[in-house]
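Heads up, one of the protein chains got dropped from this complex, but the rest are sitting where they should.
What follows is chain A.
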Amino acid sequence: MTIVIGVGNDFRRDDGAGPAVVEALRGRVAATLAVTDGEPARLITLWAGADLAIVVDAVRAEPPVPGRIHDLGAETAALARRPVTGHSLGLGDAVALGLAVGQMPVRLRVLAIEGHDFGLGRGLTPRVAAAVITVADRIAASLPSAMKESHPS
């Protein structure tokens, strides 16, 4: 089973990048699509048992390059050692916890998009919106096309 998980809150501007990628993939790929808020236990529940989990999340970086895409392959151990996202309980915690309780996908790929504005409100900034399209295309190219699609939470 392959799952693509968009992490973020689309009421916090660029934090909505992950969910936007998932929206852009609807109907295009043969994979389970899910959106969540980055809370580790929820992430673990979603990806446990998957052959491949692709997580798309917005990140803050210093210095920032809004729209820059980080494609993190199987660097799960490294992810577990440092906070990756702006969420107080983030992806790094989820990977570390998943490893500790043996609930990881066989393969994990993380696509992180650097955000610019995490303020209140809807809508992505232009560079992040462009990166969303790039990331969605990249994921679509790496997965089989949609035959049918399921929509958990």
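As a convention for this text, a contact is a pair of C-beta atoms (placed from the backbone, for glycine too) under 8 Å apart; a residue touches a chain by one contact, two chains touch by 3 or more; residues count from 1.
Methods note: contacts and distances are computed from a predicted model.
> As a check of understanding, state which of "Urea ABC transporter permease subunit UrtB", "Ni/Fe hydrogenase subunit alpha", "Formate dehydrogenase" or "Quaternary amine transport ATP-binding protein" is the UniProt name of the chain not shown.
So the chain that does not appear here would be "Ni/Fe hydrogenase subunit alpha", according to UniProt.
> So one chain is hidden, and I want to know which residue out of A:A30, A:V65, A:A100 or A:I133 touches that hidden chain in the complete assembly.
The single option touching the absent chain is A:A100.
> Which of A:I44, A:I113 or A:A131 sits in contact with the chain that's absent?
A:I44
> Against the chain that's been left off, what residues of chain A make contact? List them.
9, 11, 35-37, 39-42, 44-45, 80, 88-89, 93, 96-97, 100-103, 119-120, 152-153
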